[in-house]
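One protein chain omitted, others in place.
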Amino acid sequence: MGAVHISTTINGDTVEYICRPDESLLDVLRDRLGMTGSKEGCGTGDCGACSVTIDGRLVCSCLVLGAEAGGHEIETIEGMADGDKLHPLQQSFLEHAALQCGICTPGFLIAARSLLERNPDPTETEVRYWLAGNLCRCTGYDKIVRAVMDTAKDMKKKGRRNAA
Amino acid sequence: MLTVKLGGSLAAKAGGKSEFEIEGRNVADVLRALGELCPELKPILDKGVSVSIDGTLHREALYQPLTPANEIFILPRMAGG
Partner (left out) sequence: MPLDTKPNVIPTTFKTVGTRPVRPDGVDKVTGRARFGADMQAPGMLVGRVLRSPHAHARIVKIDTSKAEALPGVKAVITSKDMPAQEGCDMDVLTNVMARDKALYDGHAVAAVAAVDAAVARKALKLIKVDYKVLPHVTDVDEAMKPDAPILHAHIEHEYQQDLLETAGHVKGKKERTLPKGKRPSNIAGRYEFGHGDIKKGFAEADVIVEHEFTTEATHQGYIEPHACLASVSSDGWAEMWVCTQGHFMVRDVCAKLLGLDVSRLRVTASEIGGGFGGKTTVFIEPVALALSRKAGKPVKIVMSREEVFRATGPTSSASMKVKIGAKRDGTFTAADAILKFQGGAFPGSPVEMGAMCAFACYDLRNVRIIGYDVVTNRPKQAAYRAPGAPMAAFAVEACVGELSEKLKMDAIDIRLKNAAKEGTVSSYGPTFGPVGLVETLQAAKAHKNYKVKLGPNQGRGVASGFWFNFGGQTCTTLNLNSDGTLGLAVGTPDIGGSRASMCLMAAEELGIAYDDVRTIVADTGSLGYNDISEGSRVTFSSGLATINAARDCKKKLCQRAAMIWGIPEEAVEWKDGHARPAGANAGNFEPLSIKELAAKASGTGGPIAGHFEVNADGAGPSFATHVVDVEVDPETGAMKVLRYLVVQDAGKAIHPDYVEGQFQGGAVQGIGWVLNEEYIYGADGRLQNPGFLDYRIPVCSDVPMIDTVIVEVPNPGHPYGVRGVGETSIVPPLAAVANAVSAAMGVRATTLPMSPPKVLAALENKMRKAAD
């Protein structure tokens, strides 16, 4: 099987790459495009450290083929901040100390943003179940959940319904 | 004379004896003397042990001064995670 030529949009930019048919999107992002913000924790879709969105849908990029990404809109952690302006979730994670080693943080941020886009006023239970696909071993999840809920509260106050 | 106590595996390698009276001014003196008294213990002492002096743990503090008033325990070398 020969290599495939793909053209896609990543964080708003047009990106082209060549990859093998059996390469995951995560492999492409990390090894071909140098975008190492998405992490491989397991390679089998169990840990969520590789979370990205494709056309607004939250996925594990280790379970998506690089060859499938053509013509879609992919959002990764690298595109979450707006220049030097952090997304409210990123700022909240820092203020709540919702990270210790930080390896799971990109995945959690992408997943949390996805939640708030769908449900701007989640309960603690809704937050916990939505984030159940992201593993963290350092924090025990407490400060992560507080960070997400406080962000939702803040964004509601500021009248931002769209979390994007 | 310093009163030196051994814990755990160290007492086992010292023929079951867990308390010694040793002449010395510091930890290095104690370890040297113990190694001479109990040859089976010497390789473990050389590899490294933890020493508790009045309840404070030391790892490799060879020239820590000792007096007869100190409570001295030689314990297996410990490490955490």
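Chains: A and B, in written order; residue numbering restarts at 1 for each.
Keep in mind that, in the parts below, contacts are C-beta pairs under 8 Å (C-beta built on N, C-alpha and C of every residue); 3 or more make two chains touch, one makes a residue touch a chain.
Given the structure is predicted, the values throughout are model-derived calculations rather than measurements.
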- Option from A:Leu25, A:Leu116 or A:Cys136 whose C-beta touches the chain left out: A:Cys136
- Please pick, from A:Glu78, A:Glu117 or A:Asp154, the residue that touches the omitted chain in the full complex. A:Glu78
- Even though one chain is not shown, chain A touches it at residues 20, 30, 34-44, 46-47, 49, 76-78, 80-81, 86, 90, 93-97, 99-106, 109, 124-125, 127-129, 131-146
- Which chain B residues touch the hidden chain? 5, 7-9, 11-12, 52, 54-61, 64, 71, 73, 75-76, 78-81
